[in-house]
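We show some of the complex, not the whole, and keep each chain where it was.
The first chain written gets the first letter, and so on, giving A and B; residue counts start at 1 in each chain.
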Amino acid sequence: MPLDMPAGLDRATIVERFRRVRKDSEALAAPLSPEDCLLQSMEAASPAKWNLAHTSWFFETFILAPHAPSYEQFHPDFSYLFNSYYNGVGDRHPRDIRGLVSRPSLDMVYAYRKHVNEALTAFIENAEEKQLLDVAALMVLGFAHEEQHQELLLTDLQHAMSFNPTKPAIYEDAGGAVAHAAPSMRWRRMEGGLCDIGWDGDGFAFDNEGPRHKIYLHPFELANRPVTNAEFIAFIEDGGYETPDHWLSDGWDRVRMEEWRAPLYWREVDGRWLQYSLFGEREINPHAPVCHVSHYEAAAYASWAGARLPTEVEWEAAASLFPTEGRFLEAGVPRPPAPAPQPEGDELLQLFGDVWEWTASAYLPYPGFAVADGAVGEYNGKFMSGQMVLKGGSCASPAGHLRVSYRNFFPPDARWQYSGFRLARDIN
Amino acid sequence: MPLDMPAGLDRATIVERFRRVRKDSEALAAPLSPEDCLLQSMEAASPAKWNLAHTSWFFETFILAPHAPSYEQFHPDFSYLFNSYYNGVGDRHPRDIRGLVSRPSLDMVYAYRKHVNEALTAFIENAEEKQLLDVAALMVLGFAHEEQHQELLLTDLQHAMSFNPTKPAIYEDAGGAVAHAAPSMRWRRMEGGLCDIGWDGDGFAFDNEGPRHKIYLHPFELANRPVTNAEFIAFIEDGGYETPDHWLSDGWDRVRMEEWRAPLYWREVDGRWLQYSLFGEREINPHAPVCHVSHYEAAAYASWAGARLPTEVEWEAAASLFPTEGRFLEAGVPRPPAPAPQPEGDELLQLFGDVWEWTASAYLPYPGFAVADGAVGEYNGKFMSGQMVLKGGSCASPAGHLRVSYRNFFPPDARWQYSGFRLARDIN
C-alpha cells in the first residue's frame, strides 16, 4: 500500500475519474437491450451485464467493504455472483453459466452501479486524509480494471452477436469513412545493446509491467506498420491455411480441428471477403490492419513472409521512441481499426490503438516480479502460463488506458480480441 | 387431408380455441422478463422466447403461407430462426445456440405473435368453406402443438432457472397448500386377453397414437397411485444410488458419470430434502408423487421394490377405465404435483395430470403406422428411436390436451420433465 498519494491525483481528480469511467461503461451499454446484455457465447467471454456488475463488485469488495465503515452491501448474493476469479474473497459463480443469470435483471444491475457510485463518491469526498491515502492506489486500479472490462464488453459482445444470423449492427461507425490507402511496408532498423524495459513511472501501472529491468537487446528491424487485410488475403490465397509448412505444430492442429480458413468473423461471399463487427457485416477494408487473428496465424504469416514476430522487449524498445497515441476507444464510443496515416519520415505507425499486436513472447514474470499480498495479488501473476503477450492496445481500448509498458496477454489460439500483428526480422 | 370437418369443430370454435391457446401461452410468459425469456441451459431445452415464436412460426408456415393468399410474412429471417426440426421446410438455426438470439427482441416476438394472430383470425373468419376444410385439421394440430410448447416452456424455464443461485420463484402456487396424506399403496388386478389399443376417436390425436390395433395382454397388477417422494426417499436411504444391483447398465453408467444422488432439482440441507421448482425452493412434500426422475431411476426403484414399470399398453388398458381428469395446467396457471386424493373403492388415482408416468415401453410405431406426407410428417415418426413412452400428462400439461392414447416420449436419461412413475407387477 502506498504511503504517498499517487502522482497527479487528488480527491477531486479521483472523484472525476471515477465518474467518467463509470459513465463510459454505461455509454457502451446504452444501445444494448437487457437481452443483449445477457449473452454469453463461450466460457472465456462474459455477458455485458456481468461486466457492468463485476466492475461495481470490484469497487465494493476492495474499497467500500473494507474501508467505508458505514457502507451497506447492495445485495448479499452479489459477492458470489459477480466475483470473477478471486479465490481469496470467497466462492464464486461458475464462469461458464454467467449467461444464465437472468435475475438480477439489468435494471437491478444498474441500480447496483448507482448504489456503488453514490456510496463511493460520498466516501471519497468525505474520507479523512489517511483513508484517502489508503484507497487511492486501489481506486486507480479500479479505474484501470473497469477500462479493461470496457474492452472486454465489446469483444465479448461481438463474439456473442456473431452467432446471430441477422448480423446486427450495434453501433454506428463514429470514425467516419476512412478511405485512404495503407502506407507501403518499410523496415526500421533498431540497434541493440543494454537497455531498460518495464514500468518505472510515477503514475499507475499494473504489477506485471515491472519491475523495470535491464535487458540485452540484439539488433533487429521492425515493420513500420501492422500487416494489412490485403497482405493477409495474399497469404490466404497462397494456401496459407492449407499447408502446414509455416505453422507452429499446435497452430496447425487448431487449423485442422476448427477448420480455420480465414481470420475470425470473416466469410467469403461471391469472391468478396466480409467481416462481421459491432458495426455490422461489411466488406473488408484492404488497407486496415488485419484483426481477429490468433498468435498462431500471426506466426504462420510471419514465417510465410520470411520474417518473424517481434519479442515484447523489441516492441517496447522501439515503441518507447514514440508517443502513446492512436485510434482508441473514445469516451464510450467504439471505432473500427483503420489504415495507418501516411508517415512523415521514418516513423513507426499505429503502434498504439487499432489492433493489439501479438509478440513472440510468452507472458512470464519480469525479473524481480513479486505477487502482491491478498486477493488483489490474484490480479495478474496466476495467469503467467500458457499465454502470449500483446502490445499497444486497440480501437477498443479506452484512450488513456495504455502505456508502452502495458502487457496484455491471451492464449495463442484466442481470436476474439482486436488482435493483429506487425513483422520483425533479425539483422545478420 | 380430411374431407369433412373434424368432429365438434366449426368456424367459431376454431377461432375461439385459437384465441385461447395463444392467450394461455402469453399468460405463462407474463411474469418473465425479456432476460428470463432468453435463457437456454442445454441443447434439449429452448428459451421461452423461442417457444413463443416457434408456435407462431408453425401457424405461419403450415397454414398462413400455403393457404392464405394475401398473407404477408412478418419477417424474412423468422422462418430460419424459429424452425425447430422440420428439414422439409428449409434450413434452420442451430438448436444449441437459440439462447444467443437476443435480437429479435421479446417485444418483436410479441409483435410477431400479434401479426400471426390477426392474420390467422381474419383468414379463418373469412375463409371459404373449402379453405376452412383444408386447414381445420392443421389448426387443431397447431393448437396441440402450442399446448405442447406451453409445457416445454415451463420445463425448459425451470431447468434454466435452476442454475440461478438465487433460486427465484417465478409463479405463485395457485393450487393452495395441499396438506393431506397420500393414500396407501394398493394393487389393482387387470385381467389379460385380446384388447384394442390406440386412438380411434373422432377428434384430434397425434399420428403416433394410432392406428388402433389389437394386442394380446397378459394379466398384471397396477399400483393405485404413483410412487411418492417419501417412498423414493426410502430408496435413497437404502443406498439406491450407491449400488448397481437394481440399475439398468446404462442407468448405472449415468449415475456414476453425472453423480446422481437424488432426483433432479433435489438437494439435501441439514438432513432435509429441498426441491427447486418454478415456485421456488421448498421442502419436499412426502405425499406428492416423486417428480423429475429419469426412466433409469424409475426402473431402478421398481426393481428395488420387487416390481416393474407397466408397459404402455398395460397402462392404457387400465387407464381407459377412468375419465381423463386430473391436476393439469389451468389456463396459463401452473400448479405443482400434489398428493392423490383419498380413493373411493378400487380406483386408480392420479392417472392423469400431476406427473407423467414412465412406462417400460420404447417409443416405436404402432402396427400400420405410416408417416404423413410433407413436412408435417416429420412431427413424430423420426423420433421413434432411443426414447421411452410416458403416459398421462402432468401438472404442466394444459387441461384438455391429454388423451388416454397420448404417447409422450423422452430419452431414458431425461429428468427435466415432470416425470414420475407407478409400479406394476406380473401375476403368476
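Following the convention adopted for this analysis, a contact is a pair of C-beta atoms (placed from the backbone, for glycine too) under 8 Å apart; a residue touches a chain by one contact, two chains touch by 3 or more.
Because the structure is a prediction, the values reported are computed rather than measured.
This structure file defines a homomeric complex of 4 copies, of which 2 are shown in place.
Here is the rule we go by: only the chains that are shown with their structure count from here on.
Only residues 33-39, 41, 77, 80-81, 93, 97, 99-106, 160-161, 163-166, 168 of chain B touch chain A when the two sit together in their complex.
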